[in-house]
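Complex shown without one protein chain; remaining protein chains in place.
Moving on to subunit A:
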Amino acid sequence: MTSAEQIKIENVTFKYPGGEEPVLNDVSLTINKGEFVAIIGGNGSGKSTLCKLINGLIPHYYVGDFTGSATVKELNTEETKVADLSQHVGYVYQDFDNQLVRARVLEDASFAPLNFGYADYKDRGKRALELAGLTGHDDEFIWQLSGGQKHLLALAGAISLDPDILIMDEPIAQLDPFHAKEIYNVLKMLNEEYGKTIIVIEHHTEFIADYCKQVVLMDKGNVLWKKPTADALRLVDQLMERQIFPPQVTQAAYKLDAFSNKSIPITLQEALEIFPNQKYVEEVAVHGPTNNLERACLRPVVEMEQVSFAYKTITRSKKTVLNGIDLNINQGDRIALVGNNGAGKSSLMRLITGLVKPERGNVTVKGKNTRDYSPEKLADFVTYIYQNPEEMFIEDSVRKDVEFFLKARKIPEYGKKVDRILEQFELTSLQERDSRLMSGGQQRRASLAIGVAMNPSIILLDEPTANLDIATRKHITRLIGTLEDNVEAVLVATHDMQLVAEWANRIIVLKDGNVLHDGTRESVFNDRELLNSAGLNPPQIMELSRELYMSPVSYTVDDFVATVNKQFGEENSDGIQTKII
């Protein structure tokens, strides 16, 4: 082992007792000091298991058949205690909330240094908080923190022992783009200024392209390769085959088939340098869904007038979340509700369900004022699908959960309907399983099935694509597309701008409890100022097409490719040029 080699895994195979397939299958991998590595791979490819091998939880905590050897900073993990390894390896979990064990911020950040008997444990905790960028909250309770702040606290806890290696499992799955960048900038600083080795498990290839230096691809418990980021992301075929989607600019360049492999761009900046900066003008004026707002007759299904909402905080003071909202939701609306964490998206949805009543103003759903009706009554028209599917599972099997609503209302022959819905959401073979024990994507499908079984007029979806890998995300987007046939209006709260761009026909931008904008995707994505003030990041392909002065702007990779091809087709007929480069 050379001094640069910090982690060396040699021929490790690991199988859980009673498991049929090994979760790690003859894995060999070397990670050097100061690298910033992204581990990618489909669900169940062994990414988390590999990381738990590095901090010693495997084989100490998870006992199974273990062969091969893993060395971290010249310590053999099999012979070293987890507690000793944790002085060298920090770990931030995907469900980081459960990793916070003390009540107050500083107590939690200094918990590990205290346990290891450092007399200056508080200073160490403070320093870690400072590095993570979470200052000024030392004496706050962790339940007063926002999701993003909790994440930073978990990060501070992991680096409190000043380890040389930091592992983060899906660092940005639940964050809006602004907070996602914040986390990655912290990681970048730790990597560049403090020379720490950073390992992330990441699905968002656009972040990998911007921040990571190396990429490790895993498949079925194997490490297929480790390559520099640019080389790795250009292997579009190999990635797509495993349902990993490279950055949109990379996909576009690949599909155009006009570049040599070496010159395929992986970041927006590179793409701008390589695509000719000229006007691609297309004649068609209207692109994508037509503007529903301008339709002659609008039939509102939900009306909100001057609605304000506040809730009581732990300190018994009131916090206003929505501030005089005036809004109609009309038949045929496919609304994307966007805005940063804490803008009031979930509160707005919960008001429509009748679970909470407005402080001032009225919410009317299908002519019924929610003040006068219980949520059970409103559930006849409205379905609310939680951000966290687990909170919707109230029975012990998928089937029972899906049929709960129908059974409670004694709908005749509900069994057939349930069969049909299970089929539609590809849950037939899983119907007897406990929903809580399924994968993230399966859980999400189950929660959608539960919602659809309620036969609603209005469906409210809270962050339906959060926490999913990109492939599952696409699948869910497709399923959401099929909902429209049966319902009058769909309202989706989301940070996923690709979903917004591809699906919505109306976008409502919330900020600090106010409606900042209400209009079509064109009106939102072409308004630079609006995007900035609401903290929205348009899809990468859109940014590219706008920077290239394409008109109209492309919202999807396919749009972009079609526009460019058409342009070249025309140029070809003039006999100008066939290939860029």
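The criterion applied here is as follows: a residue touches a chain if its C-beta (ideal position, glycine included) is under 8 Å from a C-beta of that chain, and two chains touch if they have at least 3 such contacts; residues count from 1.
Keep this in mind: contacts and distances are computed from a predicted model.
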Looking only at the UniProt record of the hidden chain, which name from "Xanthine dehydrogenase small subunit", "Dihydroorotase", "Cobalt transporter" or "Peptide/nickel transport system permease protein" is the right one?
"Cobalt transporter"
Tell me which residue among A:409, A:478, A:528 or A:566 touches the hidden chain in the full complex.
A:409
Touch with the missing chain holds, among A:5, A:26, A:78 or A:97, for A:97
Footprint left on subunit A by the chain that the document does not show
55, 57, 61, 81-83, 86, 91, 93, 95, 97-104, 107, 111-112, 114-119, 121, 141-143, 157, 311-314, 316, 353, 355, 357, 374-377, 379, 383-384, 386, 388, 390-394, 396, 404-405, 408-409, 434, 436, 450, 454
